[in-house]
Structure formats: C-alpha cells, structure tokens
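Removed from the display is one protein chain of the complex; every other protein chain stays in position.
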Amino acid sequence: MIIVLKKDITQETIDHVVEKIKTAGLAVHISKGKERTIIGAIGDESLLASKALEALPGVESVMPIMKPYKLVSREFQKESSVIDVGGVKIGDTDLQVIAGPCSVESRDSLVECARQVKAAGARILRGGAFKPRTSPYDFQGLGTDGLKLLAEAKKETGLPIISELMDPRDTELMCEYVDIIQIGARNMQNFRLLMEVGKAGKPVLLKRGLSATLKEFLMSAEYIASQGNSQIILCERGIRTFETATRNTLDLSAVPVLKEETHLPIFIDPSHSAGRWNLVAPLAKAAIAVGADGLMIEVHTDPENALCDGAQSLKPTKFARLMDEMKKVATAVGRNL
Amino acid sequence: MIIVLKKDITQETIDHVVEKIKTAGLAVHISKGKERTIIGAIGDESLLASKALEALPGVESVMPIMKPYKLVSREFQKESSVIDVGGVKIGDTDLQVIAGPCSVESRDSLVECARQVKAAGARILRGGAFKPRTSPYDFQGLGTDGLKLLAEAKKETGLPIISELMDPRDTELMCEYVDIIQIGARNMQNFRLLMEVGKAGKPVLLKRGLSATLKEFLMSAEYIASQGNSQIILCERGIRTFETATRNTLDLSAVPVLKEETHLPIFIDPSHSAGRWNLVAPLAKAAIAVGADGLMIEVHTDPENALCDGAQSLKPTKFARLMDEMKKVATAVGRNL
Amino acid sequence: MIIVLKKDITQETIDHVVEKIKTAGLAVHISKGKERTIIGAIGDESLLASKALEALPGVESVMPIMKPYKLVSREFQKESSVIDVGGVKIGDTDLQVIAGPCSVESRDSLVECARQVKAAGARILRGGAFKPRTSPYDFQGLGTDGLKLLAEAKKETGLPIISELMDPRDTELMCEYVDIIQIGARNMQNFRLLMEVGKAGKPVLLKRGLSATLKEFLMSAEYIASQGNSQIILCERGIRTFETATRNTLDLSAVPVLKEETHLPIFIDPSHSAGRWNLVAPLAKAAIAVGADGLMIEVHTDPENALCDGAQSLKPTKFARLMDEMKKVATAVGRNL
Partner (left out) sequence: MIIVLKKDITQETIDHVVEKIKTAGLAVHISKGKERTIIGAIGDESLLASKALEALPGVESVMPIMKPYKLVSREFQKESSVIDVGGVKIGDTDLQVIAGPCSVESRDSLVECARQVKAAGARILRGGAFKPRTSPYDFQGLGTDGLKLLAEAKKETGLPIISELMDPRDTELMCEYVDIIQIGARNMQNFRLLMEVGKAGKPVLLKRGLSATLKEFLMSAEYIASQGNSQIILCERGIRTFETATRNTLDLSAVPVLKEETHLPIFIDPSHSAGRWNLVAPLAKAAIAVGADGLMIEVHTDPENALCDGAQSLKPTKFARLMDEMKKVATAVGRNL
C-alpha cells in the first residue's frame, strides 16, 4: 500500500502514520521527496484494510497495490476455469448459448420454446420462476410451480436449466430443480444470498449489477468462492449510463478486461441490456467477436403476449437465424458454436 | 398511455395495436396527424403494463401517463406523513438527527458514543450489527451481539435505535431489538426483503440505491407500503457518477423533487456519500437548507481505529460543533433542530 | 406534442395552455380522462420548441412526438449515405479502416507508419497536427508543420488524410491539406466549429462527445448538415461512465441504434475508448460484428516513445495481424475489408 502524505507535514505526523502501519504488522518504507513524503506499507495489505488510514491527519491519499480478490483472480489460477453443467462445458473453446423465456408462464409454451431453442443449438434452458419486478403490482412469477414446469421441460428436452434465486430461504428448493442458480443484477451485492449459493455447491451465473464496477463484480464472485464454490459464470448485462436510447449500455469492453483479471467464464446477456429485440442480433454477434464464452438470450414463442419483457424477446425462428449468424462469427474468431 | 406509431404504417397495424389495448380493458382514442398516428389508451394503465406494447409491429414509442407508485404518492395523500419513533416525530417541523458509529464494536465505545451524540442533540442512535461489506474478508459486524449492545445503549440513554437488516431470515430478530429497520442502498431492490419489512410493521428507513432513479426509489417504497406498512423514511446517500473526488455524488436535488412526489419524510446521509469526514459538515448544512427532514451522521469516539468507515466518521466534539451550526441553518429555513 | 396536465386543475388553466399552443399556430386536441387531462398539439412542433410550455401553470410534463433532427434522419433519406473520399467509399458494403499515429511527430516516422498501415489494408491515414490536450503543459501538436508532413505522407502513399480541427480560424488552412476534417469529442457541441465545417464542404468525421446522448450526437450532425454539408461520418469513441477499468465505455449498441435513426455512416474508434492497446483488437472485431462501417485505429511505429497516447497505439505488425482477423469477422457478417 502506498500512502501519500500532504505537503509540509511534521515529523510527528509521519511517525503517527508509520506507527499505525507497524501496529498492523506491516513493514514500512519511507521516501522523502522534495514535494511529498511517500510511505510504502509492505506486507499483507488486507491487515490494513479496516484501519482508516485515510482518516489519519496528514494523509493525502492511499493507494492499495494488491487486488482485493484472490480466489477468482487470474493470478491465483492461470488456466481458465471450465464448468461442467450436466455435460455442457462452459468456458471451453465451444461457446454455449442459454435461451428461453424471461418468465415461465405455462407448460405448453415452455416446452415448445425449449424444443425450438434446442433445435436451433442452445444447450441450456432459461426461465424465471421467481421474478424481481420493479413494481409490486407486476407479475411476480409462478414460484415453485414454475420450477416444476422447468423440470418437465428438462425431462422432455434433456436441456439443463437455469433460474433465478432471489431469497436465501429458497436456496434448497432451487437446488432441487435447477442446474445453474442465477443471481440477478439487483442482487449482485446481496451478500447473504451470495454466501448461500457459495455453500450450495451448484454452478452459479452471477449477473453484474447495473452500476457495479468490474472490481466490485469480481468481489461478489469472491464472496461465492470464499464459501468453497468456484463454479461461477460471470454475466455482463448492461450498465446504467446517461444514455436513454437503450435500456442499458452493454459494456463489451468488460469481456477482455475480465479475461485478464479472472479465470472464470464470461457470458453476455444482450436481451436485457438493449431492451429491444431488434438490437439483440448485432449485440450477440459483437459479444462473440469480443471474446465472450457464451450468451444468454430471451426467446418467447409469443412475445406480444409475454407476461414480462416481451419487447426484448426473440421469436424462435428469429433466434434460429441468429444462431446461424453467430456460428459464422464464432468460426471467424476461432471458436465453435 | 400514449402510443406513438411509426411513420407510414398500414391500417391493419393500427387495428392490431388497438385490439391489444381494448383486450386489456382500456378505451382507445386515435389521433391521426400528418406525420404520425398517436393512440391514447384511456383507463387503468396498470392493466397494460405487462403487455409488451413496445414489441408490437408499428409501435415507435410508448409513454405512460400515470405514475407507477400509488400509496406513497403525494396524490394519494396530500399531507406529509409524520412517523412516531418512540416519541421522536419524523417528518414534522422539527428536524431529527440520527447519529452513531458505522458498526457496533464494543459496549463501552457504543454507550459512550450514544451519550455524547445525545448530549449534542441527536435523538436516535445508529449502529450496524450486520454489515454489508464489499469484501468477504472484511469485518461483517457483531450480529446478534451487536443488537444486544444497541439495546443496552438504548437502556442507558433512552435513544431509540436503528440498525440495518440484510437477510429476510433476521427480520423477527431485528424487530425485537430495533425501533427503525434500515434497508441499505445495496438492498433497495431486494424485493423479498422489502416485502418482509412491509409485513413487519416497524418504521423503515430505506436508503436509495447507488444507481437508482427517484422513480425506482419510490417504487421500492411502494413495495413496502403495498404490504401495509407506510412508516417509511426515504434516505438519499449519494449516487454513483463518473466523479471520483468524492465516493459518491450526493443528490440534494432529490429532496425537493421527492417532496413534490411523495408524502414520506426524507433524510440525507452526508457521511456515506462523501466518504470523508471533512465534507460532512458542509453537506449536512446544505441538506437542511435544501429541505431535508433529518440527517443520519456517522460519529465514532475513535475514528482512526474504527473497524469500518473511519474515514467518514466525526469525533463527538466535531459532531457537537456541527449540530450548533446546523441549528442556525435550520432556523434560517424555518425549521427547528 | 403531448402535454400532460396536473390533476385537479381548473378550466381556466386548461384554456391558458390551449391558447399558448394555438398562438404558436398548432391545432389542439383535448382528451379529458378520469385522472388526467391530456392535450395534443398537432402541427409543426418546432414552432413550440421555444415556448416554455413546461413553465406554464398546471403542466405536469411535455412529450415531443417528432424527432428534432431532420436532414440526417433515416426518415428524410431512406438509403444509406455513401461518402467518397478520394475514391475511398465510406458507408458502402466495403468497410474502411483509418489508421495512423495519434499525433504527427516527424516526417520519417509518419511516412513509415503510413506505408505500413497501407500495406496492412488501411485506406485512410490519420494524424493529429493540432492536439486537444487536457493539460496546457502537454505537447500541443506541430500545427501547420504537422499538416505539411501529412501532405507529404499522402504524396508518398496515395492515402487520403484526416486530421482534427479545433479552431474555426484554422478551417481554411485545414481544408487545403486534409481530405476529411475531424471534429473531436470535446468539440462535438462547439456549435460555431460545426457551422464552419458545415460551410467548408469537406467530408467531416464527427466524434461523439464523452457524455453526449445519441440524440445530441445527431443534433450536432444536423448542425453541420443545416449548413449544406451532408458528408458526415459519425464516430463512436467511448462514453463516460462510472467504470474506471477502461478509460471510457465503448457504446457498441450505438451502432444499430444509429443505423435505424440516420442514413450516415458510423465508425468506431476502439483506441481512445479503451485507452490500452491490448483491448483494441477485441473491440475492433466487435465493432465490425455489431455493424460499423469502419474503424479508426491508432498505430505508431514506436508506441513507447510516442508524444501522446502511446499506451493505446498498436505497433504496425500487431495492426497487420489485427487487419487479418478483422477481415474474417467482416466476411462472417457479410461485409468486405
């Protein structure tokens, strides 16, 4: 950790800062320049984390050197993680596509949708049973019945399933039914929920929060990993900016940055970020070109009558056409789909 | 709801949109201009909310007319709400100040802090027992023991207490000890937690999420109110912007805007937004000048050794001086402190 | 234009609003619902633009229906514009790449760079003669000498050149030397400069401002077009968000959105948005996949010693490799490079 002191401070002030660092068990290196005195705190930075160094008199700024995440970092594990979900390998050369409706609505529509996305090449089925809705008056999902329908669709098609967990009290129930637990963007810093899925031992797809920095995103993954579960798929789904032409701004630069920082696979959700179905295809192809390991795409057999997010759902025929286009881009960048 | 159609569309497309609206039970008014056809959907807009109107062919944009929140709106209740917390009236002419340490650390420091903030004029004691920390390796709070210490501090000083709830499973426990349940910024859209505190019937202080719009903030309050609990205090604590000189950007404009939109009292937390104790005083005074109903300020007897957020905590003597300054500003804008 | 009135207003207030609209020459349609009265102003909205409708008593909100840009809109011209720059067609099926150093530094390095980017397939040479630098103490460019060196590089290689204009007083000078005038992000709303290049009649590459909405971006293009010059290339180069891992957040969703709204060609600058050379390749490929018409990439023969922005410049060998990769992606999406 580097501690930059203010100009014109007394030796007493320097000694006070040095003492604080030594008390925490770190070594100290002082560099007195013409303009500024700089203190290097050498050793385990995490021991200093809870000390309010910045609150000390005479301290101008504090810069940590070490990354705050460990288990999920590329430094900790050099080779990329591959996560096996019922035989579907995530994070390998093959790209994977998760597809399905925003929310589970009925047995027939779900199974029909599952069949069609499977035929188009998707390998995992998505569907919301518990829905986080901005309004308490909106459709909140079918709950346990939704999970049961997902299980039926899995039985019919063989596709592993993913669904969102919103409440730590539902963790056990969710684990009975799904192959991947999804943590939504709004719960990215619901630390209690992260700890639960860390203990549950199931693969987790963690969505980036709307205004989460990549560092915070990785810290949330670290929460899960710290409980012993490293089967984590990161999913970028758009961040909140001043732009209003799209629902959110898809941050595709996040993919190469995360690839450097972490060994975890990275997915892109082009449906939620854009909020409009006609933007899904170009963004999906860009996601592959930028190096994502897979995509999560909303498909609905009847978007006009979808109970949620119909505006961003593709019809199965459009999805199948997009899969063909995506395969070409995947080949162009040396991946398979 | 106003539906603007694209240029050069067919009558068939118009009929299709009209039919969707009528099916939902609303009346339709069509206005054909030279450039655009516009459809007004007259009636209960919430019936259209789940219909994906924007996904319909020929629709360019959809503009709701009604506010999505009801119970918390100024339209629903014209007079401002006053919430009684153990005799302390929140939302009245008198401003109230909540003060105390970021996290409960020990009996002695807590009781000492409580005494001093009371002497300075604070009427409610804050202290975190369960702490939402970005890193899993940071101090997570004393948990139940922390709540017990808060109860002791209350006994010693008579100050009602507020503490943060992070997990729906802790709701009952929390209700035993605290007078106000705090929902933190990261959990503003933890809808299950909102529903729990909505049922719990205790006063709730709801912090605005880091990237929540005021509309979303009010929708989260509506979640709580929809469960029968309208004792809600809104708390602005800084939003996330591009600026890095302060931890967050305190959005003081939010106060007059919220005052128009809702009957709920509005607090400001200048400590978390700024992240630096020396910004707390000017922001606190500005908060009063802009019309806030109260403040939530971090005070610690020994900020340098605080287990969390020491950099933004005031020492009791500085807090007492600030209270004096705040009183003058309160008087200047016709309030009492 | 739709004017939503507040609840419980008097007929007098309605009449007052109606009169204002009629005075401006528009027709009025009033729709009285149970909850709200809504007024439709039918006719040329631009006549109402300068009337402060929102300031009128009783008005809750005002929603324009028409787009504020005309000449640059897809409605005005359905077919995509193709701009001819010395035989290089921009906006056609063929993608075009602009490459070269951030700033012109010396004859030798510029000509060498020009040769190498040409060999790799770039068709236009970039190079800054006047540099907008955040600090007054940084290298500000070679000025006229830089333009002369660009002209020499053009003579040697046959590549048309592009360079940035910062000052209306330099317009004539710039027009003597360059084939495309670049307007930088910081000057996107320097309206006087926009008017100058609108009159100059040269092709213009207009960069999106760091915090400009797409609507504002198109309005700035409209400024240029309103002076009679429609040879405008739009260039997205990253927007400012809360994320600090990249210099800016490249908004690739902007490409399909702009493609809907305007007939103008759209370029992407992956170098400035990322600020790090190793992010340029993935973002460049994503830009092609998302549908951009071309790219603007910084190439320097010796990035370590570049006088500006070395961190984001590619060496010519890396650029050549990237061009090969980009060609494959272009083919995959039905374009040529």
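Side notes on the structure shown:
Labels for the chains are A, B and C, by order of writing; each one numbers its residues from 1.
Heads up, the rule we're going with is that a contact is a pair of C-beta atoms (placed from the backbone, for glycine too) under 8 Å apart; a residue touches a chain by one contact, two chains touch by 3 or more.
Being a predicted model, the structure only gives us computed values, none of them experimental.
From the options C:Thr13, C:Ser80, C:Ser226 or C:Thr331, the residue with contact to the chain not on display is C:Ser226.
The chain omitted from view is touched by exactly one of B:Pro57, B:Gly228 or B:Pro256, namely B:Pro256. Listed for chain A, the residues touching the missing chain in the whole complex are 2, 4, 7, 29, 31, 33, 35-36, 38, 40, 42, 63, 65-66, 75, 211, 240-242, 244. Within chain C, the residues in touch with the undisplayed chain are 20, 46, 49-56, 68, 132-139, 166-169, 186-187, 189-192, 195, 210-211, 216, 219, 222-223, 226, 240, 276-277, 303-313. The chain not shown here touches chain B at positions 211, 213-215, 239, 241-246, 249-257, 260, 273-274, 278-279, 282-283, 285-291, 325, 328-329, 331-333.
Note that only the chains that are shown with their structure count from here on.
With centres taken as mean CA coordinates, the chain nearest to the overall protein centre is A.
For this pair, chain B with chain C, the centres built from the Cα atoms lie 39 Å apart. In chain B, the residues touching two or more other chains are 211, 240.
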